[in-house]
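Written below as structure tokens is the structure these notes are about.
What you see is the complex with one protein chain gone and the rest in place.
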Amino acid sequence: MAGYSGTKDQYAKRLRRIEGQVRGIARMVDEDVYCIDVLTQISAVTKALQAVGIGLVEDHLNHCVVDAAKASDEEGREKVTEAAEAIARLVRS
Amino acid sequence: MAGYSGTKDQYAKRLRRIEGQVRGIARMVDEDVYCIDVLTQISAVTKALQAVGIGLVEDHLNHCVVDAAKASDEEGREKVTEAAEAIARLVRS
Amino acid sequence: MAGYSGTKDQYAKRLRRIEGQVRGIARMVDEDVYCIDVLTQISAVTKALQAVGIGLVEDHLNHCVVDAAKASDEEGREKVTEAAEAIARLVRS
Partner (left out) sequence: MAGYSGTKDQYAKRLRRIEGQVRGIARMVDEDVYCIDVLTQISAVTKALQAVGIGLVEDHLNHCVVDAAKASDEEGREKVTEAAEAIARLVRS
């Protein structure tokens, strides 16, 4: 079971919406919409994606990382290192 | 005509790919894929989206902003201010 | 003359403030201040730095890029490409 299993439906709904927004950006480009308006939409979709990422980080910490830490200090440290690397990728994207 | 009209097809192709990647993330969530792998994919899609944004900024500067600056100093400044605000949103997303 | 020469004093003031804030973060670490409070300050300083960056981009576009575009199309495109690469680094930092 994934750390986010308890909130899967909400993530599914948010991702479907983001998918539709990306399709919307493609339509804007197809219709020669003014660049700035397309850029505004790209920033909005990027934020929505990152918000999903942050939610997944929280679920992962609450379940996978905490469970590993309770199992053994070593497992806990491994999971934290792995999580910190994923967080770093989010920060740099 | 939008500043990006000359490269519309490439943007359309990249956006279709991003749309497919978002659908792929939704499938990962549906299949309870490990959180870290989903997060890695979210960072990749965020970067791809931002790369489209940076391309649009370059096209916008090359066409809309430069044309406005050649028309009048005032129009040029207005377009630069508008572009800087869009760039700020990209930086903060 | 740099594109930002007209607003140098304001940048100097903002950068001095940011320098002081970084020193403040070092002091927090020295005094074992709670991690979350240090992280909050790091985010604030990062935002302040990026705001200086966005201001410099706007000045650069208004002066260096527009002047080059008025001199010749080729010079204009070169300056826009250079600016877009700097903007990309800001977006990814």
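Points to keep in mind about this one:
A, B and C are the chain letters, set down in written order, and residue numbers restart from 1 in every chain.
Heads up, the rule we're going with is that a contact is a pair of C-beta atoms (placed from the backbone, for glycine too) under 8 Å apart; a residue touches a chain by one contact, two chains touch by 3 or more.
All values reported here derive from a predicted model rather than from experimental measurement.
Not every partner is drawn; the one left out touches chain A at residues 47, 50-51, 53-54, 57-58, 61-62, 65-66, 69-70, 76-77, 80-81, 83-84, 87-88, 90-92. Although one chain is not displayed, its contacts with chain C can still be listed: residues 1-5, 8, 11-12, 15-16, 18-19, 22-23, 25-26, 29-30, 32-36, 38-40, 42-47, 49-50, 52-53, 56-57, 59-60, 64, 82-83, 86, 89-90, 92-93.
The working rule: only the chains that are shown with their structure count from here on.
Once CA atoms are averaged chain by chain and compared with the all-protein CA average, the nearest chain turns out to be B. For the pair chain A and chain B, the distance between mean C-alpha positions equals 18 Å. Averaged C-alpha coordinates give centres for chain A and chain C that are 27 Å from one another. Centroid to centroid, with C-alpha atoms defining each point, chain B and chain C lie 21 Å apart.
Shared interface positions of chain A, defined as residues touching 2 or more other chains, are 92-93.
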